[in-house]
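Heads up, one of the protein chains got dropped from this complex, but the rest are sitting where they should.
Labels run A, B and C following the written order; every chain starts at residue 1.
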Amino acid sequence: MTLAARTWGRMSLTARLTAILLPLAVLLAVGTVVGIVFILPPTMDFLGANMPLVRFVVAVVGILVLTIPTAFVLIYMELKVIARMNLRVGPNRIGPWGAAMSLFHGFKVLSKEDFAPTGADLTVFTLAPVVTFLASVMTLLVIPFAPGIFGQDLNIGVLYFFAMGGLAVLGLLMAGWASFNKYSLLGGLRSAAQIVSYEIPLTISVVGVVLLAGTMSMNGIVLSQSGSALDWFAFKQPLAVLIFFIAATAEANRTPFDMTEADSEIVAGFATEYSGMRFGFFFFAEYVNVFIISALLVTLFFGGWTAPINWPWPYNLNWLDAAGIGILWIPIALVALVVATDILGAAIWLIGGREWSAPSAFGLGLLIAGAGVTAAVGLACFIAFDWVQGIFWFFAKTYVFVFTFVWMRGTLPRVRVDQLMGFAWKWLLPASLLNLFVTAAAIIILNQPVIPR
Amino acid sequence: MDRTLKRRLEARLGTQIQGPIRQRHDQTEIRIQPGDVPDVLRTLHDSVDFRFEILADLAGVDTGESMQVVYHLWSETSPDWLRIIVDGISREDPRCPSATFLWTGAEWLEREAYDMFGIVFEGNRDLRRIFMPPDYTSFPLRKDFLLPDDAARSPGEGVRHVERPYAPAVVADDPAAGVRRAPAS
Amino acid sequence: MPARPTRPTTRAARAETRGETRPQEPRPPEQHRSEDDPRIMLDRDVGADLYEPIPPYPTRTEREGEFYTRGDGEMFINIGPHHPATHGVLRLVLKLSGEQIVDVDPVLGYLHRGVEKICENSDYYHVIDQVDPLEYVSSLFQEWAAVLSFEKLMDVEVPRRAEYIRVLSGELLRVASHTLYMGFLALDLGGLTPILYSFIERDEIVEMLAALTGARMLFNYFRIGGVNGDLNHEFMSRLGDWMSRAARQTEANAGLLNENEIFVRRARGVGVLDRATALRFGVTGGNLRAAGVPFDIRRAHPYSIYPELDFNVPTRLEGDSLARYLIRVDEVRESIKIIDQCLHNMPDGPVMAKLPRLLRPRPGRAWGACEGPRGMLGVYTISDGSDQPFRFRIHDPSFLNLETVPTLLPGNLLADTMTIVASLDPVLGGIDK
Partner (left out) sequence: MAVGDRGPKGAKAAPGQLAPLAPGELSAPIVVPNTLWRAANPLAYDGGRPAEITHLREFGLTDAGRRDDARWGALQIVPTRADYILDLIRANSLWPLLSGLACCAFEMMSGATSKFDMDRWGMFPFRASPRQSDVLIVAGTLTTKMSGPLIRLWEQMPEPKWCVALGDCTVSGGRYKRSYSTVQGIDRVMPVDVYIPGCPPRPEGLIYGMLQLGQLVKDQRGHWPEREIGPTVPDKI
């Protein structure tokens, strides 16, 4: 029994905590100072030196991290919305209002056994979900969520988007071919034919927008729609919006064009033989596609992150200069939270009387104060930072269209394959060409600067 | 009971009808020989005063000593069901002409009768078992096929009867494969 | 001294010393052992052929041989016995070229339960319970056919109130069955919602029938010479609630599909069953009336109080899937009319005839047929004077309705298989007995 052990045994709990925490605090302080003084500047210089690389890495990581929650939210939304449309309740046991249901589904799928059938081509079978999932994730890279918040501002963003969207069919085709199952093969071939047919009107309907905006970069397109809702391309290109919406539904394999996993005809289509997380990738990719298609619809035709109404007063309120105080807002908000909690809790405890114990009273006070402070900070940020506004408007518009897709799934039956193709080639393609010609002619005739700046 | 139908039947196919024409409630019943089936059915189906166009049913019957095939016909010319009993089919080698030349729908009905009774319908081009598995051996609705008294003797006892490829040498010595034939009385 | 014989080491050697020979499994060189089931010997090499539904046994009939010879560019695909769109355990072996159907070979019997044999071994009261699960969507009609045949066999007079109750409950169940039909047709075309609306109606009806009979699905309700119990208050109150909105709700549910462009385009002109073919196949029920033949046993061969009731038999001429669907919609309207009339002139009196406990009808034959939701349900009974039917033959309409599938399918696309099979409305319990 050494001296240190005996001393430690004699110390009280407070003394032990102090003996642990004090050196740690000292170390932390010293380390922080040293870091700020010696390590931070060269690091910042290094990062600043190759900013595009940093930005790309950060964007990719952020997008990959943000994809799965998006899928979960969409799955839960579909469960609940379709349940309501079926006069059902929908999941309401797991989590508040069943909100954790999609999470549980996802992790359950993750924990299932995962195998490949006899005769399957293992390499292709394994790669197919990855290709599908990545193809849908990589499209997120060029979508501008808000001013300054986007992965990359490619000047051929639209082109890149459709190239990546075309990659998705490759994954489905690989899955259908490698599964060694005739249902899967039919599903893969159907998806190939369908997506190849619908790519054309989809792309041509966008060319009108590109002509109007004069650029292919998503940011340029969004900026050229800035202003009020009347400046959106949806009102300059109504036919294009219709064509794009229909073709995008087929592109995302959603009802009524979900030929590829038509479960009443070909059991689960290309995913028939997939189980476990491989199936989960397809499952997620479908919903990520829905989100992406809605986001693209918003970006191209509905003004992206621009607000539908003109903001009468300047964004940056000069009495709180976000650039000036900046980081100081966080401690201020925290102090405000504590103060408000104390006041509210004390008031509730005093007024509420006997049935309010102190913890419950202060807990309620914390809830109310937290809600208030959050709302205040959010409003301040909304007013102060335009990217918060951008994100708000962008997601608001996007989820309107996501809801529309879910609504269609709950309502419409499925069309037949030949009807699908006939519709694409006989109606959508001529309509999109007509739309393109009319737009070009209009631009030439009324000869005006096409980019309102 | 439709007296006029009885008179018309006697007038039209008198010699082919074996025994009397029985009538009870809303049913008229005639008995014919297996050889007369095509003529009788064609007459009843085609001739303008019968027009028995709807084949209501085709049933096999095992009367212990002989086999029967029973047709039920409906016509708008008569308020009665017409029942035609093809009698005197031997139990050892039961054969009967097919009715598929008139009613294509009779094909599956005859398949069912073959499956349950082993009656071979000559002229039916698809006379397979329709309900029981293809390698099933007995004819369940015959009177000498007794239902087992308890589950242990029943043919379904513990059977994993897969529709498996035909490999008699291998499947036969698989104890769980064969469907046991019920004891003959 | 003599050397002790050394003990053989291997088990095989020991067995040989004991004079035994271990049985060698026969493995002919030209055959190959299957991978997924080692008991299976294949006459072909294991490959894609392992998954072909080509019958490994030699083809037995002319038709089978013709079906299983494959032309170039044709492939077999096997739908069922487990498939979301085959109602129950039907199995369809399709011969496809691309997505177009060349030929189809239905395989039945996955639900063959030997009901006829069981009925021939149980007495007349038990038969009514045994025939219930055949038409499991609308059990009462199967019971009805059985008791019709038995009553003819035993010359039983049924009280009028019992007849009214039979018609009432039967028409209720017809509405339930047709509503389910609409929902399943929509489900097989990919619509999720109509089936749930249909099930709401169906649940209302089966709950009120459960109040009357005690069971939701397999009501053992009809009896020889009457019904099991008289109308009760819960049934009447539930029926009143339902009748107050039945017509409106039916129109709403039908409008969900009738006015849907995608549904109409997929159902119109698909699987046309013309009059001659329908008659040749012995098709009955709505499928025959959709082909233009007004053959409804309630009118063609009246069997209960139907002559006194005022309803008409809807008939259409197209004979395609849409017509078959619309016939059902019209029949629901007619059934609601019939239920209304039954409720208005329901007579008073007993609901059961006086019958002995042990029924021994004198030897004879009887055929009873009634009009079910899918067509003519018939029962042919032979009595040998004992308390058990000597022969109990069940005729099910779905059996002959389904037989038209090999005629209707070829030339259509794979997706039309579900439309046609669903619009024919087969119930595998009745088909496979």
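The rule is short, and it goes like this: a contact is a pair of C-beta atoms (placed from the backbone, for glycine too) under 8 Å apart; a residue touches a chain by one contact, two chains touch by 3 or more.
Because the structure is a prediction, the values reported are computed rather than measured.
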Contacts of the hidden chain among displayed chains: A, B, C
Selected from A:8, A:38 or A:107 as touching the chain missing from the view: A:107
Touching residue (missing chain; options A:92, A:228, A:310 or A:374): A:92
Sole contact to the chain not displayed, among C:117, C:238, C:301 or C:365: C:117
Sole contact to the chain not displayed, among C:155, C:203, C:234 or C:387: C:203
Contact set of chain A toward the excluded chain (per top definition): 79, 83, 86-94, 97-98, 101, 104-105, 107-109, 111-115, 263-264, 267-268, 271-276, 279
On chain C, residues whose C-beta touches the chain left out of the figure: 81-84, 88-89, 109-115, 117-118, 121, 129-130, 133, 136-137, 195-197, 199-200, 202-203, 216-218, 428-429
Where the missing chain touches chain B, by residue: 131-133, 140, 145, 147-148, 151-152, 154-164, 176, 179, 182
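We adopt the following convention: only the chains that are shown with their structure count from here on.
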Steps needed, at fewest, to go from chain A to chain B via touching chains: 2
Chain centroid nearest the full-protein CA centroid: C
Distance-maximising chain from chain A - centres being C-alpha averages: B
Pair with more cross-chain C-beta pairs in contact, given B-C and A-C: B-C
CA centroid of chain A to CA centroid of chain B, Å: 66
Euclidean distance of C-alpha centroids - chain B vs chain C, Å: 20
Centroid spacing, where centroids are CA-atom means, of chain A and chain C in whole angstrom: 48
For chain A, residues that touch 2 or more chains besides their own: none
Contacts with two or more other chains, residues of chain B listed in rising order: none
In the complex, chain C residues that touch chain B: 26, 31, 34, 37, 39-42, 55-58, 60-64, 108-109, 112, 114, 116-118, 120-121, 152, 277, 279-284, 295, 300-301, 364-367, 369, 376, 378, 380, 382, 391, 393, 395, 399-400, 403, 407, 432-433
Contact set on chain C toward chain A in their complex: 35-36, 48, 51, 75, 77, 83-85, 99, 186-193, 196-197, 200, 260, 262-263, 265-266, 413-418
Residues of chain A touching chain C in the complex: 82, 85-88, 118-119, 180, 182-183, 186, 255-256, 258, 262-267, 409-419
